[in-house]
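Structure record follows, encoded as structure tokens.
One protein chain omitted, others in place.
Each chain carries a letter (A, B and C) given by its place in the written order, and its residues are counted from 1.
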Amino acid sequence: MTEKPNGDGWLRTSVGGATPTSITVRGRDLPDEVMGRLSFSETAFLLASGRAPTEEETLLFDAVLTSLAEHGLTPTALAARFTYTGAPESLQGAIAAGLLGAGSVFLGPVEDTATFLHGIVAGLPDDGDDDASLANAATDAVRRQMDAGNRLPGLGHPIHTETDPRTPRIYTIAEQAGLLGPHLRLLRHVGSAFAAASGKPLPINGAGVAGAALLDLGFPPTLTRGFALLARTAGLIGHLAEEAESPIGMRLWREIDARAGDADR
Amino acid sequence: MTEKPNGDGWLRTSVGGATPTSITVRGRDLPDEVMGRLSFSETAFLLASGRAPTEEETLLFDAVLTSLAEHGLTPTALAARFTYTGAPESLQGAIAAGLLGAGSVFLGPVEDTATFLHGIVAGLPDDGDDDASLANAATDAVRRQMDAGNRLPGLGHPIHTETDPRTPRIYTIAEQAGLLGPHLRLLRHVGSAFAAASGKPLPINGAGVAGAALLDLGFPPTLTRGFALLARTAGLIGHLAEEAESPIGMRLWREIDARAGDADR
Amino acid sequence: MTEKPNGDGWLRTSVGGATPTSITVRGRDLPDEVMGRLSFSETAFLLASGRAPTEEETLLFDAVLTSLAEHGLTPTALAARFTYTGAPESLQGAIAAGLLGAGSVFLGPVEDTATFLHGIVAGLPDDGDDDASLANAATDAVRRQMDAGNRLPGLGHPIHTETDPRTPRIYTIAEQAGLLGPHLRLLRHVGSAFAAASGKPLPINGAGVAGAALLDLGFPPTLTRGFALLARTAGLIGHLAEEAESPIGMRLWREIDARAGDADR
Partner (left out) sequence: MTEKPNGDGWLRTSVGGATPTSITVRGRDLPDEVMGRLSFSETAFLLASGRAPTEEETLLFDAVLTSLAEHGLTPTALAARFTYTGAPESLQGAIAAGLLGAGSVFLGPVEDTATFLHGIVAGLPDDGDDDASLANAATDAVRRQMDAGNRLPGLGHPIHTETDPRTPRIYTIAEQAGLLGPHLRLLRHVGSAFAAASGKPLPINGAGVAGAALLDLGFPPTLTRGFALLARTAGLIGHLAEEAESPIGMRLWREIDARAGDADR
């Protein structure tokens, strides 16, 4: 028996590790069992959950990541571009700056909706199998939120005021994949219950439907924001690739600064 | 003619955009032409380059992203976990902290190798088609680096001292995909030339081979670090998922602090 | 009258601005009225509030910033050092990584305590002038927190279990400066009320007393975390200066990685 510096084993990880001759992720040999066999999104699923997704899960997971990857010149894209303007040699800083704005206002609704839906489904006796009980639970939850003066997580969008184009597509793909689980179904009931109770329907937004789908894929609510960040990283790379080729940051700054100056000085 | 606030069109992006009823990425309708049709990695390729990859390119691109996703309790994973310890409510902060360490020492070699190889191939008359001229260029470049006392980008690894297990796998996949381009081939010549010149062979490392493969996929050297960051984000999500379930950050900090105290106070 | 692109003036800032021949901060000429006249902390006070502090306010403000600047090898210092290990060329990234862990667990209690105390004082008819009404309000608030099963913001510390050495010093300085305002006095009543109600006294911690003092200096609760971040930046520079001279990051990582490996592989 050799002395073990980590005898009680608390300092360990099962995410990944390396020896001189091997690299392992979640217990699998990286070169032999992952590279060339799993796609990047399947690997991300494996890294987060410890298991590889089925083909159907991959279809829905890819659709969710893709739906959240990019949304134009958002504040987060602008933060990344302005950071690149000042520090083009540190791409990691520009991407980090872009991710840091993914908080309560943007992308945060993915997790808010997931937390909301998860709390309701966890309280149901049948894990949400029965649609009638989902509908009842939605009606109750909507009333509680409205009575408390709260907005409904997952409903409404500043730009997509009638329909968020991502939403019906996720539902279609989830249905095709046989993965229209209790959280996605509940969210639809929440939308209907809110329309009935308020008289003014709001669309299910892309963040909300993504949160619901990630729950139906088996992830806990707290991880849903992580996947939104992974997805958005791809969009930020796109913006920074473009900023490197056709920069707008410097000129936009000069214009903003000059306008602020016109008013102020 | 309506007045255009952006008359000369400098303030524009072709990465993505949204109208009330549509979302477009790189000119494609997101719900109809991307979601459910392209995988997440194909979408990332599209966002960065403006075109969707072929099936063969996707195979190699997925393998590269997968190869860089995770490498155990690295300094970047530890930075992400310690950040989560202090701010578990801001997952974006923990991921950003993890990415910020992807600089010149870790993951940066992806870009360094790409820049090195790109500079050599760009100087060849035939774009690197001919293997003999690649070999000659490698010999010259290795000599210049060694004469200048520089290390060779893409060679050597602190842990994988004999063979980096990712390297042969990328070469196999690139060959199967018909994408063994000039940069991947040049890197192999660089390895051989260094072994011949120095008498002590160093393995081609996973960062270097990833950089070479991304060049052969058509990306500029500056974007290669971006994909390393995208890949590593997946690994960081894995570490933070585990940290949320079985935290080590708080206990590790206490232990480090106590040990430093033993020596210091 | 020339056309103004910012006619309605919403795009403006009074924090600072520059023309070819001048730089202005909060309406003052930077070289003539700030540099050489105000210390850095007085300038920070001016930038945040729009007015320069009195001599007494400066004394307390400096003491608060100083008290929060450094606390050893904390998780945030470790995150900064590990980030520096990977990206020594981007000091801004290492400092940013260190700040990102200043969330709900560390430094966040500055703001939590401020929010808690601010809510109580704002509800008092006399703005907290009367000590008896502060004591009553403290007793009520402590009872409500305990009934709800919540911890008391500003009380208790994992290391300083009996007395946080920063706390009595801040009270002494505030008293000397004539700035022992309602929030600092209320926090003392909260400590007493908790001891009376629970039977086991907890010390007022350094984060809590800093939050209370910043309120008594006139700042809103949301800004208190900002000053904690400013203070901690100085400590992080110290750690990174030391890491550049006598690095521990690389060796600590190798040791942690090896220990995790002993248990895992």
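One rule holds in what follows: a residue touches a chain if its C-beta (ideal position, glycine included) is under 8 Å from a C-beta of that chain, and two chains touch if they have at least 3 such contacts.
These numbers come from a predicted model, not from an experiment.
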Checklist entry - Thinking of the whole complex, not just what is shown, which of A:Gly50, A:Pro88 or A:Pro168 touches the missing chain? => result A:Pro88
Item to check | Touching residue (missing chain; options C:Pro31, C:Gly123 or C:Gly178) | outcome: C:Pro31
Checklist entry - For chain C, which residues touch the unseen chain? => result 10-23, 25-26, 30-32, 34-36, 38-41, 43-44, 47-49, 58-59, 61-63, 65-67, 69-73, 77, 90-93, 95-97, 99-103, 107, 159-163, 165-166, 168-170, 172-173, 176, 220, 222-223, 225-227, 229-231, 233-235, 237-242, 244, 248, 251-252
Item to check | Residues belonging to chain A that touch the chain removed from view | outcome: 72-76, 78-79, 82-90, 93-94, 96-97, 100-108, 249-250, 252-253, 256-257, 260-261
Item to check | Footprint left on chain B by the chain that the document does not show | outcome: 4-6, 9, 11-14, 17, 19, 24, 87, 89-90, 92-93, 96, 100, 256-265
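Here is the rule we go by: only the chains that are shown with their structure count from here on.
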Checklist entry - What whole-Å value do you get for the distance between chain A and chain B if each is reduced to the mean of its CA atoms? => result 22
Next on the checklist: Based only on mean CA positions, could you tell me how far chain A sits from chain C in angstrom?
Outcome noted: 31
Next on the checklist: Residues touching two or more other chains, restricted to chain A: which are they?
Outcome noted: 11-14, 17, 19, 90, 92-93, 96, 100
